[in-house]
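What follows is a single structure, written as structure tokens, with notes after it.
One chain of protein is taken out of this complex; the other chains stay put.
Note that the chains take the letters A, B and C in the order they are written out, and that residue 1 is the start of every chain.
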Amino acid sequence: MARIVTFFIMLVFWVLISGMFDAFHLGVGVICCLLVAIFSHDLLFYGHPDLLWVRDIFKVLAYFPWLFYQIVLSSLEITYIVLHPRMLEIIDPRLVRFRTRLRNTMARVTLAQSITLTPGTITVNMSGNEFTVYALTQKAAEGLPGEMETRIARALERE
Amino acid sequence: MIWQLDLFLLTLVVVCALGTITVRGLLSATIIFAAYSFLMCLLWAEMGAVDVAFTEAVVGAGVSTIFFIAALFRSTTRSRLVIRGVDDPHHLKDQGWKILPLMLSVITGVLLFYGMADFPAWGDPQSPPNVHVSSYYIENAVRETQVPNLVAAILGDYRGYDTMFELVVIYCAGVSVVSILKQENL
Amino acid sequence: MSIVSWVVAVLLFLGVFFFAIGAIGILRFPDFYSRLHAAGKCDALASTLALVAIALFNVRDFDWTLFQSWDNLRVSLKILLIILFVYVATPAATHAITKAAFIVGIEPWEKRKRNR
Partner (left out) sequence: MTMDTVFLLASLGLLVSTALALIRVVGGPTVLDRIVGVNVVGAQTTVLLVLIGFLFGNISMFVDIAIAYAMLNFILAIGVTKFFLRRKSARGGSEET
């Protein structure tokens, strides 16, 4: 099942990129997509051999607008800091360590990426369930892991 | 060709080139050279040579940078010095003007400029390549080769043997680089 | 200029503005790690704004009877694909660089009062 879905995703991708609709190009595309789907379908649906991920896609899509909102916020905050004449008085960088309760690998990676994208924090290291995060201000350091972990748990964790 | 972008990009490229040859530390020079390749690709795309830009992006910025860095990390044991941007102190003694190389390059440059005087003017419609060769390619390439891209048609079909053995040479170079870099404890 | 053109222009210049902020940021911040903040975040947002503007402008007069319009739509989807890639790639690259710096041992800049 995962193979068939991979095949169709790859085919859509091929048509999108190539833009040629004659028989030769479409045929080459179908052959390539078949090969990719047979050999490496397990890369796209990592750890999801069944079809349960279809349900998850919508949850993940619901997570994205919130993430984009956070990215806008973080960029505005960076803008404020960068343009402030006495920048060095505002920032107070520090390293923070915390443990996450997410168990799914995919969820952990998403958390790391989201932390990097949101206000004032960058993931430095992730080993097991311990995160090392570099925070730009004290306020950003205190807000970890906070709301984001809850939202990711809702989107990607399956109990 | 948009001359405002052209001038600006050329300035940036020259800055990058100067940075590459003046910076101390080989790894730093490699990184600046990657930026140079990126800007060069942009310049070519901006002049309309999309194929060349594509090649420059993939070969210049991608592959060659990775190879340079691989070679650097395999060949030096003073990685900390390299990372900090400091080069081997023994190299510093050799700073200063070398008369012979300077004269050689100046003479070569003068000769090249002298030879350039015989070229037809830039974009001259009466020059031999524009009269005979180009028009033939433009008229017949699509019909004869079925390749929609003219540059690819010339390189891959009309000059097929040339390109093929060129690829053999590049392939051999790639294989030797990989086999050298694969040796552990070099 | 039509209303789509205005929206496109505003989005485009917002993108350019955030790119400029990112560039100024990596010049002004005191240490390596805080420079990464400016680089990673502002670039992601700025690419999104500028590329969305261009994709929008590309399909400005969409007519479903013309093949050309559908081709334009395909190109716009390709541009959106770049955005998706930027969102996956930028945090990963930032993370990789940070980790390398951490392992090499570049010291984070700290406020004077914390260095007892």
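General remarks:
By definition in this document, a contact is a pair of C-beta atoms (placed from the backbone, for glycine too) under 8 Å apart; a residue touches a chain by one contact, two chains touch by 3 or more.
This is a predicted model, so every value here is computed, not measured.
Checked against the full complex, the one of B:31, B:141 or B:154 touching the unshown chain is B:31.
Mapped onto subunit C, the footprint of the missing chain covers residues 1, 5, 8-9, 12-13, 15-16, 19-20, 22-24, 26-27, 32, 35-36, 39, 43, 46-47, 50-51, 54, 57-58, 71, 75, 78-79, 81-82, 85-86, 89-90, 92-93, 96-97, 99-101, 103-104, 106. What subunit B contributes to its contact with the hidden chain is residues 2, 4-5, 8-9, 12, 15-16, 19, 23, 25, 27-28, 31-32, 34-35, 38-39, 41-42, 45-46, 48, 50, 53-54, 57-58, 61-62, 65-66, 69-70, 73, 79, 82-85.
Rule of thumb we're sticking to: only the chains that are shown with their structure count from here on.
Taken as a contact graph, the chains fit none of the simple arrangements: neither line, ring, star nor complete graph.
The most centrally placed chain, judged by C-alpha centroids, is C. In whole angstrom, the spacing between the mean C-alpha positions of subunit A and subunit B is 36. Taking the mean of the C-alpha atoms as each chain's centre, subunit A and subunit C sit 15 Å apart.
Subunit B and subunit C, compared by their mean Cα positions, are separated by 28 Å.
Contact of a single residue of subunit B with at least two other chains is seen at no position. Residues 18, 21, 24-25, 28-31, 33-34, 36-38, 40-42, 44-46, 48, 71, 74, 77-78, 81, 87-88, 90-92, 94-95, 98-99, 102, 108-111 of subunit C are the ones touching subunit A in the complex. Residues 15-17, 19, 68, 71-72, 74-75, 78-79, 82-83, 87-88, 91-95, 112-114, 116-117, 120, 122-125, 132, 134, 136 of subunit A are the ones that touch subunit C when the two sit in their complex.
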